[in-house]
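Quick one: the structure is below, questions incoming.
With one protein chain removed, the remaining protein chains of the complex are shown where they sit.
Per-chain residue numbering starts at 1, and chain names A and B are given in the order in which the chains are listed.
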Amino acid sequence: MTALVEPQPVQAEGHGLGPKRVVGGALQPTLDELSRPGRASAMVPHPSSDALERIPASQRRSGGLGLPELNEPEVVRHFVNLSQLNYSIDTGFYPLGSCTMKYNPKINEWAARLPGFAALHPLAPDAAAQGTLELLWELEQWLIEISGMKAVTLQPAAGAQGELTGILMIRAYHLARGDTARTEVIVPDSSHGTNPATASMAGFKTVTVKSTAEGQVDLEALRAALGPQTAAVMLTNPSTLGMFEKQIEQLLDAVHGAGALAYMDGANMNAILGKFRPGEAGFDVMHFNTHKTFSTPHGGGGPGAGPVAVGDKLLPFLPWPRVLRNGEGFRLERAGERPTSIGRVRSYQGSVGVLVRAYAYLLAHGAEGLIEVSEDAVLAANYLRSRLAGTFEMPFAQVSKHEFVASASAIKKRTGVRMLDIAKRLIDYGFHPPTIYFPLTVDECMLVEPTETESVETLDAFAEALISIVAEADSYPQLLHDAPHDSPVRRLDEATAARQPDLRWRPMTGAEPVCPQ
Amino acid sequence: MTYGPHTPADREWMLGALGVDSIDALFADIPVAVRAHGLDVPHGLDELSLSRRLELLAGRNRTDLVSFLGAGAYRHHIPATVDQILSRGEFYTAYTPYQPEISQGTLQTIYEYQSLIAQLTGLDIVSASHYDGAAATAEAALMTVRATRRDRVLVSRAVHRHFVDTTRTYFEGGRLELDELPTLPDGTTDLGALERELADAARPVAGVILGQPNAFGILENMADAARLAHAAGALFVAAVEPVSLAVLAPPADYGADIAVGEGQPLGIPLQYGGPYLGLLCARADLVRQVPGRLVGRTTDVDGRRAFVMTLRAREQDIRRDKAASNICTNQALCALAATVYIATLGPHGLRDVAALGAARAKQLEDALGAVGVSRIHSGPYLNEFAVRVPGARRVHATLVERGFVAGLPLADWYPDDPALEDALLLCATEVTTDDDIARFATALREVTR
Partner (left out) sequence: MQVPDDLRYTQDHEWLRIEGNEAVVGITEYAATQLGDIVFVELPATGTALDAAQAFGVIESVKTASDLFAPAAGEIIAINESLADKPELVNDDPYGEGWMVRLKLSDPAAVAAPSDHLMDPDSYRKLVEAG
């Protein structure tokens, strides 16, 4: 296993460096600061000077555009240098709970860029789009099998949009039955913030149900909250605390007994591929996050995709248009072909470029590969948890699935050091911090998800780094309060950023003189 | 194949550390009755076999056809810099920049994106992107409702059909009204009808949405529409095409409170529909109504300039059921593409792209006129317009067989409008060639004879 370099002791003002800096780029000026009048690269030919004369003057832009002027080498250097200020999966370990930061396979990047896929117009006639239509149809079949549901829509552009799609379908379902009394959606207190936000967007009131001390949904509390006013219950399984809901059968029975539908937030599918099929178990609808379970890149915050799978009850309400088989080929549903649909949730067919990557991922893994993903993800999480059990409080006794919660509550009482400080100090050790302060139900918590693509050496190095940091908390707490010490920028003044928002550079007139640096 | 590193020895080691002898022990928490028994999907593929399957599928798409299809997604030359930068793992395999100290790359590029789009639209608040133009439009409509506390939004029927449909779906969640405004024979929105709707005191209007150019490619009288909206206490939302902003008056100049649009033309390939880039911009005083992420400039403890996600208390993870929107991901990598695109082209390059499209479109109009095919609408256009071709759908299908995509049959979007039954919506961009136009005109003449 890797040997850990001892951190330097605290100097007079707390400038103890960490053992490993992995993000080491140089700060860069912004594009407007680099701009110099006249710099350009010829990307397209020049049009004739009268090309715009037929546009009425009142509708034409008067005055300069005021955009930065750089030539190509400068543009490239600017963005390459900026990239070196980023941590990424390709850089190092990224154990963010609830995000599933697994390796992004490079063949998927190649696939999405194939001109046959990349250059296809979204409104191309079906006859011209048979390759993509077949890919989408086949991807739906894979997701149907994985989810245990009956049908899939690939339209939603993200998990949150998938949630909205699911809840809107549930709304349509109840209205179609003539039931207008169902105005509430129940979510557990540990739920991801998108769940109640989605319920509100769809016009429902959110009712929150507390978890038990063991971190499970409180069945009695759920039963008490359920009634003829409940449209749906949104559950994450495994939960956001990284544990399987052992009473899932009783929970689903209670939901259906009240005439409500059960939505599964599929963010944590990485733990249960081939082990638990939500549709088979009784969920009515679920969404996937392709950028979590199926390795599509996070891109610094997107794009992702949020396919939604449904059982028989919600099938009539799926967004339009669906992809259908047409003899030997495939076609899109025609207008008016399925009037019960909730309509469109986005333009065109969906984030197809992302879906191509998910498709490639699934085909590469196959049945055995996907099961291996979940088994290794769960094994790694439990292994890492066992390595840290002596250092952090583990609030729950139940076996973890693909992620676990640990608390620094006792460390804070003992040393004054908070989980935030520990997280920031991890940066000095060359790691991206785990998710902190989510879920909201555990004090001073971190949520750690190693994923299946990290080696035992990496897991051990991470555990040793945390153990070392907690030792630092006892001896040099100020070192942690001031961390990180060795990153391109250190702790930021977020209060001023919010009080006096500076959200864009100074407007440019298009006649900027040379900017002094 | 899989991408995990664990050998049987590794697994044995970890199981040993846990004191269990098989992985099944770690799945014993799943009740027996709901345990799945494997997956009925094919076996995994090695990379060579996988690449063959993907090439086969890609090869079945007809991207060789000469296309005049626009309708919200446009073929442009994408500078080689864009894909090179997007292919850097530090950008595309990074997560949301919640730890700003090690995410300055992502954060600064988003700040630059916000600044560039603010510069193009003249509206200072630019959210760090929505899923697509349709979602941005829906969010903007909801913003007008929140800001004015009114329940009704008017949208021109000449706004992109998918934007309208998506907004309608989002509106289903509340007791909100979305009404469409008619258009005139010249292709512009009927402002007389707008004035009448705004005058309905029983149903006050929160927002008015028009496209520029609109879905027929026609340029609208945006300043007049904005004046009417404001006089009635409503907000004015402009749905704009970003490349056109290089040559058309920006939304701030004609009084838009909010601007939305599809950012795909800014360096993002067509990809059969996504991932795309939803632009959403607003006047400064609407900042707290703007959903989604915002990146701001600040300093660190040592005084260095740095960037950070800000005004986050408005977002879903904090406000939960009171959040303005449930949006979580933004299209960060697509915003990066737009930033690199605009940086590479510069102001002159972007103007050239827009002007070339306009020139090609005029050339197309003239070539079609010479074979007896003329425009339906008389209003001014930039690079997209609708022509009348009797039997449009049949002609369209025949032309596909001959190697052309004759734009979009507008009956697809307006099935109940007899005036558009024979309409084809055509566009040209800087990648359209003389040869494309000449051969298309010839083919069209032959097919319509």
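Brief remarks follow.
Just so we're on the same page, a contact is a pair of C-beta atoms (placed from the backbone, for glycine too) under 8 Å apart; a residue touches a chain by one contact, two chains touch by 3 or more.
Being a predicted model, the structure only gives us computed values, none of them experimental.
Considering the whole complex, the hidden chain is in touch with A, B. Interface note for the absent chain: among B:52, B:196 or B:288, the touching residue is B:288. Note on the undisplayed chain: of the listed residues A:221, A:394 or A:498, the one touching it is A:498. In the complete complex, the hidden chain is touched by one of B:312, B:362 or B:445, namely B:312.
Against the chain not shown here, chain B presents residues 288, 311-314, 318-319, 322. Think of the hidden chain as still there; on chain A it touches residues 494-495, 498-499.
As a convention for this text, only the chains that are shown with their structure count from here on.
For this pair, chain A with chain B, the centres built from the Cα atoms lie 20 Å apart.
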